[in-house]
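Here the structure is laid out as structure tokens; the discussion comes afterwards.
Left out: one protein chain. Kept in place: all the others.
Which chain is which? They are A, B and C, in the order written, and residues in each are numbered from 1.
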Amino acid sequence: MKYGYFPGCSLERNAAAYDKSARAVAEPLGMEFVEVEDWNCCGATEYISLNLLASYALSARNLAQAVRTDGLGELVAPCSACYLNLTKCDKSMRESPSLAAKVNEALAAGGLSYKPGSMRVRHLLDVIVNDIGFEALRAKVTRPLTGLKVAPFYGCFVARPGYVQFDDTEFPVTLDRLLQALGAEVVDFPLKAQCCGGHMTQISEGMGLEMIRRLVKTADDRGADLIVTICPMCQLNLDAFQGAMNRHFGLNLHVPVLYFTQMMGLAFGLDQAALGIGSELVSSRAALAAIGATPEGEAGGPPKRVKKDDKALPMPAPLMRA
Amino acid sequence: MTANGKPKFAMYWAAACGGCEIAVLNIHEKILDVDANFEVVFWPVAMDAKYKDVEAMPDQSITLCLLNGAIRNSENQHIAELLRRKAKILVAFGSCACEGGFPALSNLTTVEETLDTAFFSVSTDNPQKVLPQVSFAAAEGELVIPHMYSVVKSLDQVVPVDYYMPGCPPESEQIAAVVELVIKALKGEATLPPAGAVIGAGTSTVCDECKRARNEKKIKGFTRIQDFRPDPALCLLEQGILCNGPATRNGCTARCPTAGVPCIGCYGPTDGARDFGARLMSAVASVIDSNDPQEIERILDGIPDVVGSFYHTNLAGSLLKASKPTWEEEQHAAPHN
Amino acid sequence: MTEKIGVYICHCGSNIAGTVDCPEVSRWAAEALKARGVVVARDYKFMCSSLGQELIEKDIKELGLTRVVVGACSPHLHEPTFRGACGRAGLNPYLCEMVSLREQVSWVHTDKAAATAKAKAVVSGGVERVIHHEPLESLRVPIHPATLIVGGGIAGIQAALEIADSGTPVYLVEREPSIGGHMAQFDKTFPTLDCSACILTPKMVTVGAHPNITMLTYAEVTNVDGFVGNFAVTIRQKPRYVKADLCNGCAVCEEKCPKKVVDEVFEAGLGYRKVIYRPFAQAVPKYPVIDRENCTFFLKGTCKACEKFCPTGAIDFEQKEEIITIQVGNIILATGFDLFDARRIPQFGLGRLPNVFSSLEFERLCNAAGPTNGRVVMRDGVTTPRAVGIVHCVGSRDKHYNNYCSSICCMQSLKFAHLVEERTGATVYNFYIDMRTPAKGYDEFYQRLLEEGVIFIRGRVAEVTDVPQRPEEEGRLVVQVEDTLIGQQRRIPLDMVILSAGLEPRHDAKQVAKMFGISCSADGWYIEKHPKLDPIATMTEGIYIAGVAQGPKDIPASVAQGAAAAARVMGRIQQKEIALEPVRASIDETRCSGCRICNNMCPFNAILYHADKAVSEVNPALCQGCGTCVAACPAGAISGTVFSDQQVLSQLEGLLLRNLQPATV
Partner (left out) sequence: MTEVFEPVIIGFTCNWCSYRAADLAGIGRMKYPPNIRLIRLMCSGRLDPTFVLKALASGADGVMISGCHPGECHYLEQNYKAMRRYHLLKRMLTQMGVEPGRVKLVWASAAEGARLASEITKMVEEVRALGPLNWPTAGAAAALPEKPAALEVPA
């Protein structure tokens, strides 16, 4: 399958590992990425609140470029922020012809124009889960992540009602199922769709670090060896600021944060270097040592609740698990 | 009343293949009864005669006139009107006169398209690209040939008709029977059916006379006899062959299905049906064995030419009669028609 | 033109006259349609009034009308009225045609000229059609005295008792091993707080003992044939593996059975039951069933503890399922509801967080006969909660799940609040959108709870979580909610959360509806004949609905509907026979060639094929008059009364004004 590919700034810098691993797993899954020519920043998270028209113009330019680069009509954005901005731009232009006109006026300056709806923007997770599918994934697994306990973290960008269609926006499950398909044990992580703090650490450090603490602490409480994310911003916050957070709260948490594509690569038996593993600040070496340590069969499925005593009442089995 | 005191008989051939004429001759020795009881005054196929002779006859002087063929051009209409004036009993004879027959299928196309196919397609060797003109100025003066209509009509669409005798052609046995009836009537030994009646045919449909075994019908796909070997003992429709028998008036002894080919509906609709094709479509569609739009469409793909299959010999007699473009052409042509 | 036609245009006050020039329409009819046989046309303020009807009767008598056309409201409202008028005047009722000038003209159009023109066309269509009407007698069908009631909940029980007491036989079919339905699972009923079992079980016992009631529990209807007055119903009796005639209900078997499984049905998954069991102690009938899936004997071939200990030898592992066929005249569907599965809203935590309970779980929890004998405790079975939250509208009034209000949740939640408060002294929070307490004594109950100090927070709950943000939240549940009365986000730490789940149609309601030939609304509830004037009948003659199956309602309303349905059925049985529209198909043998195309057109198997004569025939008793075979017959050998080809084609000509002389258009 062929897709337009929009890496976005992060994947060229801090999230290079994401880009690397995404391209690495694309190949065995038969996905071909055609990178958008001469793409630009999507406007990131704040710009849209400062200058709506300008930020839409930025995103629209990328969409126009995507249409120009390849007539595929489907654009994959691995970065959740880019994904949301591009989606938002297309949707808003579709819903407001006057906005679309203004934006196109701006694009015209660069000899470009974009017809709303002509590019379907999709998140990499969506494409892998819905186009490739869990069966195809399982088929590619050569080294199941058996014995590895992971906390799936979606972040807030893919949990925006009205913009995101590929998963439940209150309580997404696609990443849970994907990780289970890879053989990992998924811990119940209720904060999976919460905000990682975005750039809060730069605006109000205490608040930013508190948000990070909640996420890392909860993952740790739930016994996760790893946090698996689908967003460079989330990875950056939870990984790069984990040390600062520990110092700020006098904690000593050590929960590595990897991209789901890296987990896929591992399960497919690819070389760790090829997946950019090791570039994370909170080292995942110890955690990954667990892979293959425990024999088959023990892993997978929800943790069994041990009855305290015969007085305990039975409870309904959870629905949202794969 | 003529010298020999015999009632007069006429037969005419409008837009038709001539099969009807052959069918009449096919009544074998009964043809002698015709001669014995009638004086044949006008029958272009059988004997020489000129239009002016007919024009010279007093009105109502022909007792029985069998007119076969559809009304395709101005000449057909002219003679139809002429014979209507001259004849007491005018019988629309054969599918073409009754409902337009095969010629009426050209109501799906315009005259231009028809002429184009006839004169310029592979079927005709016409290097000079000659196309007949309605009028031609010859040295002797202007020569005129009949003007061709866009919409082929049945006989009763241009003149009142007393009786309808369907069939492509009508079965010789039936013809013989009708002739006998008329002769009896002449002798006052029998009475004729009410005007407008269909004669020489039954009241139910071809299936009545068809020997093939029948079950509840469920059609999963349509096919044609050239595509497979049908079960000789089983209803053709049940085998996916679009047989018109169920909707077609009986009287032909189900010749076609018996011979292994599907009925084409030449005996036309029964008294209960206003539009042959619509009835047949309703019936056939009803037994398509699917409730899924896509699958239904797939099954219907097995009928490449819907109008041709459901209005094989009845288009002129149908409710719509001709395609929209054909009507439009006819209306533009109307004034100088 | 031999017919003498009278045309009557109703003003319906200003309902029609407001948009349609009625006098003009009748004037036009008298003039333009004279050639078609119209001898008189009148317009009148209210045709349906006795004076209006007399107008018609008078003309029939004095002018010798042979056909009548009434242009008024929808025939679904007043067709019987005007047919009646014709009948009284000695004209066959079926020679009257009613056309809708109100619902389908005046009420939906605004331009008076255009509406008047359409009205003329519609009347002209009626005139052309009525010419081809034929005098008919309505079909009279005998009513079989027996009644089938599907569903042994409170609505079904009420209906069964009413009918049985009137002296006619009733079959009560229940899917579960005992009748009683959801009401049997409750501890208390709002607003009176009287014990549910105490008021229900006496009725159950009466049903069990009633000479006119045949109870078929642990059984399901699998097929329905026939029509009003004479349905043939097939019922599948699942094997109990217990001989009803021998069992004395001593329950020793239950006691001795070594295997315990979670009871997903009656205990709502909160408690256990044995593998041979009665759902609850007061079950009716008294004899138990063996749950084959879990029975050690059926799984492993050994055990038979129940058999060993049964004093009467009632256990029968050989028992097979039985197919029973019964004849009934009427059917009442009281199939009830399914509780909304709150696990579908994961952020509320049911199934993830131990101390989140569904409303039905809580009913069992606080039920004296429940798994904790009525002690309100947390999932560990021992700890008493100190703070309990009750979330309203779970799965109701929510565009992601169900738009409708489940109507009982507010009162149910108030009842829970009271019971928790009474039994644990815990602080109780109610999280609601709107408080809906409309019926008798309901709002008083709400007032009472306010006085009892229950806390009410107006706002939709965002999530129920066990992730603490503040020390006081450690190890507890937290409800995140926007308090819309103070306009603030709040996090309320709690020990236990009860989700007041809404009511949903039975998961198989659509199939059941199809089997009984009725239809479901978009939400999936059975559709009643008229939302206001006939909430218990359906579009299908002889099929009635009662209880929540028709739409969310509380116990009093369900009981009332059960009784109402029963009254309707009893009335029918009293009449002994029922008159049906004579809309039927018939086949002209002389035209039928036996092509058999119509043979599989009829879902009611009314068409039979006579191989000997090679013709098909319609059985008028089974024919429902849909006319599908009429349209399918390639020979035009099948004709349908009231909707004949001739009638429809003529109405077409009329509607298109092809009938005017000289032909206009």
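Note that contacts are C-beta pairs under 8 Å (C-beta built on N, C-alpha and C of every residue); 3 or more make two chains touch, one makes a residue touch a chain.
The structure presented is a predicted model; accordingly, all values stated were derived computationally and were not measured.
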{"item": "Contact list for the unshown chain, restricted to visible chains", "value": "B, C"}
{"item": "Residue in contact with the excluded chain [from C:M601, C:V618 or C:A635]", "value": "C:M601"}
{"item": "Touch criterion as defined above, residue of B:T248, B:S286 or B:N314 at the omitted chain", "value": "B:S286"}
{"item": "Contact set of chain B toward the excluded chain (per top definition)", "value": "1, 5-7, 60, 63, 88-89, 108, 151, 153-154, 156-162, 185-188, 192-196, 273-275, 277-279, 281-282, 284-286, 288, 290-291, 293, 296-297, 300, 303, 305-307, 310, 316, 318-327, 330-331"}
{"item": "Where the missing chain touches chain C, by residue", "value": "74-76, 100, 102-105, 107-111, 114-115, 117-118, 121-122, 125, 514, 517, 519-522, 527, 539-540, 583, 601, 603-604, 624-628, 630-632, 640, 642-643, 645, 648-649, 651-653, 655-658, 665"}
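By our rule, only the chains that are shown with their structure count from here on.
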{"item": "Chain-level touch network, classified as line, ring, star, complete or other", "value": "line"}
{"item": "Chain closest to the middle [Cα centroid of all protein chains]", "value": "C"}
{"item": "Distance between chain centroids, defined by C-alpha means - chain B, chain C (Å)", "value": "57"}
{"item": "Intercentroid distance (Cα basis), chain B paired with chain A, Å", "value": "74"}
{"item": "Residues on chain B engaged by chain C in the complex (per definition of touch)", "value": "203-208, 214-218, 235, 237, 245-247, 250, 269-274, 279-280, 282-284, 286-287"}
{"item": "Chain B contact footprint on chain C (complex, rising order)", "value": "588, 590-597, 599-601, 614, 628, 631-637, 639, 645, 649"}
{"item": "Chain C-facing residues of chain A, complex", "value": "168, 170-171, 188, 190-191, 214, 218, 305, 308-309, 311-320"}
